[in-house]
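Every protein chain of the complex appears in place save one, which is left out.
Just so it is clear, A, B and C label the chains in written order, and each chain counts residues from 1 on its own.
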Amino acid sequence: MLEAAELRCERGGRTLFSGLAFTLGSGALLRIAGPNGRGKTSLLRILCGLLEPAAGEVRWKGAPIRELREEFARQLVYLGHAPAVKDDLTAAENLSIACRLSGFPATEKSIHAALETLGVPPQALVKKLSQGQRRRSALARLVLSESVPLWLLDEPLAALDAAAAALVTGLVAEHVRRGGMAAFTTHQEAGFAGVPVSVLDLDAFDA
Amino acid sequence: MKPRHKRLAAIAIGVAALGIVVALVLRAFNENLVFFFTPSQVVAHEAPEGRTFRIGGMVEKGSVKRQADGVTVQFTVTDTAKTLPVSYRGPLPDLFREGKGVVAQGKLGPDGVFRASEVLAKHDENYMPPEAAEAVKKAQQTAEKTSRTLAK
Amino acid sequence: MLDAVRCLVARDLLLALRRKSDVGTALLFFVIVASLFPLGIGAEPNLLRAVAPGVIWVAALLSSMLSLRRMFEADHADGTLEQMALGAAPLGVVVAAKALAHWLVAGLPLVVIAPVLALQYDVSPSLYGVLALSLLLGTPVLSLVGGIGAALTLGLRGGGVLLSLLVLPLCVPVLIMGAGSVEMAAAGLGASGQLLLLAAMLVGAAAAAPWAIAAALRISLE
Partner (left out) sequence: MSARSIHWFWYASPQTFYPLAGAIGRLAAPAAAVLALVGLYIGLFVAPTDAQQGEAYRIIFIHVPAAWMSMFLYVVMAFWAAIGLAFNTRLSAMMARALAPTGALFTFIALWTGSLWGKPTWGTYWVWDARLTSELILLFLYLGFMALQASIDDTRRADRAGALLAIVGVVNVPIIYYSVQWWNTLHQGASVSLKSGSSMAPIMLWGMLVMALAFWMYSIAVAMARVRCIIRERGEA
């Protein structure tokens, strides 16, 4: 269970939000909403431990993530703005390395399968791929992250066509139905195949 | 690994690294790491031959002699155990005195005379007015005399 | 944990292999800087022999400064650095692997090529061993200490010059001991004192620097 307690976030001397609190239990899907510059990305980065909140703390199963560090990191997948793929590696190499670094080595076969699910040619160098395909090759990690309980996704649907967006929402819905939890930010409304989405509006925590 | 074990492992690595560093540094300080060589080292052929290096020690009392040309100075540097003759052409620093510290840079000639290209005065950390210095000197001489008398 | 180290080192080597020009530039820089000195100070053999250790060491220092900026910058730009910070291995281990990879790509070639430059400077072949050994002990320290600077200046405007300003003073002891060891050996004295101190610096840096780099990265990633 992920728990945010009285979070305050300051960026560049400005308070983005304060007193933010919520819990994310098993099988819950959370959409973080708010206009640009309200701190959606900052909140996600606080939740995964990349950013230290100005006040309050994030707890995972009751323990502060600041103390758990990589114990906690092993329980989460974070996909940020940048696709986190290297231009000079193939999509398959990128995915294999990402899985090994997060502590879940995947077989070559499953990596190829995952990439093909998202329609990315596994042996192509990433620099030869289009922006959308790059994004897809990053999202292929989700296919291999079934066993990781917490998914934190920053704009997962950006730069995707309708078919890919449907694929991703499908993956997220399936994950949540399995008992996983996910939080994501997005501008566009999206359906998650009947899975209820709770919304956290950052405007409500305006400082 | 539990956080507690991790902390212990980190401390163990830190202590081990510190131990190795200290051991290596202590060994290194037994080797040559010097700004200058002492006359004893030069006499024992520990200083590089045919190359520029520095020597350091005291200017022996009564050893400073100016050559007829007026610019060449000859003196002896001592570390109380061994002595080394030095010759130097050029102006000496103000603090160059007999019985005081000196550092000279140059080469060792084949005749065993150190040909200095630069002479620096190394002064000590004592500061006192002249009268006090005189008093200290007297006290030392008395002490020396006493010890010599005792030795007899 | 070890798997993460293997994985990262292999990845960085593979990336270097696919972008040979980056590695080549730093090496070429080393060779050119070292070759400029005889043109600047004259080709008198005695003079060249005397300045050789210092020149080769300074060139090595500058060349590894040049490549330091790449240690984290590219990974930062494409987001992989964040993924490393959220990996299963502690960040200290990750950055140690990055520093190792940096050394393999940017430091080790200098060690290998240094005797060739020494040849240009008419250095006696008996000194090649000491020169290579001093570089072998010293260049990893440059990668480790430099990593702290690279992490601190991540993503800053004009970070390259700032990086050198921060790292060069910290590397002075390595330079002094590295060049000093060759000079001592050239003078026919034992170089072991300086080499032992270099080894001490290497052990100290290997133990302390990854921690500092990790802390610096956390600050810069916020």
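The rule is simple: contacts are C-beta pairs under 8 Å (C-beta built on N, C-alpha and C of every residue); 3 or more make two chains touch, one makes a residue touch a chain.
The shown structure was predicted, so the numbers you read here are calculated from the model rather than taken from an experiment.
Taking every chain of the complex into account, the chain not shown here touches A, B, C. Contact with the undisplayed chain is limited, among B:6, B:51 or B:100, to B:100.
In the complete complex, the residue from C:35, C:120 or C:220 that touches the missing chain is C:220.
Within the whole complex, the absent chain has one touching residue among C:148, C:185 or C:202, and that is C:148. Touching the omitted chain from chain A are residues 10-13. By the touch definition given at the top, chain C reaches the unshown chain through residues 148, 152-153, 156-159, 162, 165-166, 168-170, 172-173, 176, 212, 215-216, 219-220, 222. Residues 29, 33-36, 56, 92-97, 100, 103, 118-134 of chain B touch the missing chain (whole complex, contact as defined above).
We take it that only the chains that are shown with their structure count from here on.
Centroid distances from chain A, each centroid being the mean of CA atoms, peak for B. If you average the Cα atoms of chain A and of chain C, the two centres end up 36 Å apart. Taking each chain's centre as the mean of its C-alpha atoms, chain A lies 67 Å from chain B. In chain C, the residues that touch at least two other chains are 90. Residues 48-52, 69-70, 73-74, 76, 78, 80-89, 93, 97-98, 100-105 of chain A are the ones that touch chain C when the two sit in their complex. Taken together, the chain C residues at the contact with chain A in this complex read 3-4, 7-8, 11, 14-15, 18-19, 74, 77-80, 82-91, 221-222. Chain C contributes residues 90, 184, 186-190, 192-194, 196-197, 199-200, 203-204, 206-208 to its touches with chain B in the complex.
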